[in-house]
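For this depiction, one protein chain was excluded, whereas all remaining protein chains were kept in their positions.
Coming up: chain A.
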């Protein structure tokens, strides 16, 4: 992080961190403490590196999404310095801790717990990452637009803990396309397992995708790949090449679609011309838009000729 590039007049660097907080975070081998500490340390690093940096953290659980930082009222940002640290960083830690506690209490409220069917232990429920990303994007848009400096850069970092998201495909795609339009690269760090949907997002928006198999080294990965790699000296314009560290080349992305009938990924498919539903076989009726497909009978052709 070169210090000389951080001047007060410079363009702001915005970062939105979307943190996945699933119920099975407890089962993570390094424990939820290490995970959240790494995220906080990374957030501190971002904010502390330059005065021009702005941050928002959005948490996504399987029942709801919530902003963890910044504080809602500007007055909450003024805290007394206690331990010789930058006040802003102290405020960040306190704010995140407080909101996270509220979020957890809200979730363990029996009313909410019952309504959301926590009993289905067979498959861990999906976190609502697309909603959190959507909110983070709206936050970034407000701050990109508000300041006059046109060269504001914004990035989004998504942290996902094990588990494949299959639902809400359209929501994710809409978020990616919007991010692409705003010029916000979406970096993704997946813990333990790959997530094809988030990988597509990183590829569409020009962000970086990384799968982390050892959660112990989360902080190290975040700093090396997603801070030094993507942000560069703070002046690098978004994109893969902006960083101080050269990143490994991206993997191939699987862009196949899942067919609507069997939910299987297909190489070739039939698409309804009216609603673009994907079918792996020829069907007589589109189940999405109720359109009949006239079937061309080869027997009819000679009849036409005779007439």
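Rule of thumb we're sticking to: a contact is a pair of C-beta atoms (placed from the backbone, for glycine too) under 8 Å apart; a residue touches a chain by one contact, two chains touch by 3 or more; residues count from 1.
We take it that contacts and distances are computed from a predicted model.
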item	value
Per UniProt, the name of the complex member that is left out, chosen from "Ras-related protein RABC1", "General transcription factor IIH subunit", "triacylglycerol lipase" or "U6 snRNA-associated Sm-like protein LSm6"	"General transcription factor IIH subunit"
Omitted-chain contact residue, chosen from A:13, A:38 or A:63	A:63
Listed residues A:85, A:181 or A:262, member touching the removed chain	A:181
Residues in chain A touching the chain absent from view	56, 60, 62-65, 67, 70, 72-73, 116, 125-126, 128, 130-132, 134-135, 137-139, 141-142, 168-171, 173-178, 181, 200, 204, 249, 252-253, 255-258, 266-276, 278-279, 282-283, 286, 289, 291-294
